[in-house]
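With one protein chain held back, the other chains of the complex are shown just where they sit.
The block that comes next holds chain A.
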């Protein structure tokens, strides 16, 4: 009886690839987490925007800055929300780009490693939500 793995020689180069792959997996987990947070943040901003639009232009709202609330005009609050949303969207965009790059690199490595080790190696993640 022999395990499948024993039929393959693992070289230092393979080890490098495996290491890189595991590094990418960790990065991916972090980035997916960050993206989730950004998306939630964006949703909140959009909700706030919707509510604000229903208000009269002269009415005042409490806007949170840090830990306190400041009374501002509706129009001011709109300006603030829009700029917040813009920065958030560009951040989200960066995150998506990074994620795409990592995924592409992982696919590349998967091809090489599966090509060599076949079913003797497992490169699948447990739960994927991307």
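What we mean here is this: a residue touches a chain if its C-beta (ideal position, glycine included) is under 8 Å from a C-beta of that chain, and two chains touch if they have at least 3 such contacts; residues count from 1.
Note that contacts and distances are computed from a predicted model.
A.B. asks: Between "Checkpoint protein", "Prefoldin subunit 3", "Small ribosomal subunit protein uS9m" or "SUMO-activating enzyme subunit", choose the name on the UniProt record of the chain that's been left out.
C.D. replies: The chain we cannot see is, by its UniProt record, "Prefoldin subunit 3".
A.B. asks: Going by the contact rule already stated, which one of A:23, A:44 or A:111 would touch the omitted chain in the full complex?
C.D. replies: Among A:23, A:44 or A:111, only A:23 touches the chain that is not shown.
A.B. asks: With the missing chain put back, which residues of chain A would touch it? List them for me.
C.D. replies: Given the touch definition above, chain A has residues 1-3, 5-6, 10, 12, 15, 18-19, 22-23, 26-27, 62, 65-71 touching the missing chain.
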